[in-house]
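The complex appears here without one of its protein chains, the remainder shown in place.
The block that comes next holds chain A.
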Amino acid sequence: MRQVLKKFVGVAAVSSMLLLSACGNSGDQTSGSEGGKVEADIGVVSFLTGSGAAYGEAIQGGLKLAQEEINAKGDVKINLIFEDSAGKQDQALTAAQKLINSDNVTAIIGPTLSTEMNVVGPEADLSGVPIIGTSTTAEGIPQIGDYVFRNSIPEALAIPASMQKAVDKYDVKKVAILYGNDDVFTKSGYDTMKKTAEEMGLEVLTTETFQKGQSDYNAQLTKIKNLNPDLILASALYNEGAVIMDQARKMGIDVPFVGGNGFNSPEVINIAGKSSNGLIVATPWYSEKEDEKVQEFVTKFEEEHGHVPDQFAAQAYDALYILADALKNAGSSDRDAVKDALAKTKDFEGILGNFSFDEEGDVLMDPTVLVIEEEKFVEFK
């Protein structure tokens, strides 16, 4: 046994030597500026494998498209380094550590999930690396620190906007709330709904919960139907949300639904069909907006990927443009200079609309409210 122990120690020693020697190469800073042209390495932590790979793919697509365009313009040269987080906090953290310490990136875009950002954000902030979330909508993300930003519209902005419009239009007094209580996303959406309903003075008839992957919602819906609300607030992801709408319509509930950010997907229409009519969501991204930039982006993206870009692609696309803008203004790829330039971003005209950071690094913009009518997303007026 002693011999074995010796061998193990030997193997461990050799492998740690290899590890250490491997990191010796990575000390040199590759990015710098030459003759006014800023060159920078940007790290991306994204959900590329596993259950949420579709998000990561959309984000990657948006970023790559933006990178091509920005590099073609020539003011700024951006190299993107993609790292996978597989949707796990520990993986996201190691990926970010690699980007910060081994690749010496100027800034990080990502990670995809708010839970990952809760872990990565403080670390990036301590290391002094600007980090921009493009899909992190939970509360308290930019408040982590000075180096933490996001350009994804938080639930706290999106849900009240859609609720306000729906309440005004349908003269709502009584609402029922339905939410998934085992998911970070839907839970934080529910918190916002509850708070907004209280502020608006709406009467909450009942609050029902469901779990991820549930397929039968008849118990909750029957209760809601008997209470006869004017509006249903549903904080659900699109796969459960679409089934909920389908079962509700079949049961004869015909009041409109207000959903959170996770409910906002063309998939709802594919799954629920006619039953999806009457779903109201607020979104930063509307692909049919009559705007030259938007239409150019949609055409280019469609050519490459064969489908219309979703909000994740659009937000990632804009994030890289905002970062490129900051790099240009900073005039160097120094992390602190970029952070200061980012914080000054104001009235940036992207494909999402007019965009500014507030003093905490959170989003200042007006979301578009959409409603599904005749199985199509249209602007809700």
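One rule holds in what follows: a residue touches a chain if its C-beta (ideal position, glycine included) is under 8 Å from a C-beta of that chain, and two chains touch if they have at least 3 such contacts; residues count from 1.
FYI, contacts and distances are computed from a predicted model.
Entry comment: the absent subunit's protein name, as recorded by UniProt, is "Branched-chain amino acid ABC transporter permease", drawn from "Branched-chain amino acid ABC transporter permease", "Amidase", "Deoxyribose-phosphate aldolase" or "Phenol 2-monooxygenase P3 subunit".
Checked against the full complex, the one of A:80, A:184, A:204 or A:271 touching the unshown chain is A:184.
Among A:67, A:91 or A:311, the one in contact with the hidden chain is A:91.
If you put the missing chain back, the residues of chain A touching it would be 1, 3-4, 6-8, 19-20, 22-24, 26-27, 48-50, 53, 82-84, 86, 89-91, 93-95, 97-98, 100-102, 115, 118-119, 122, 126-127, 138, 140, 181-184, 187-188, 191.
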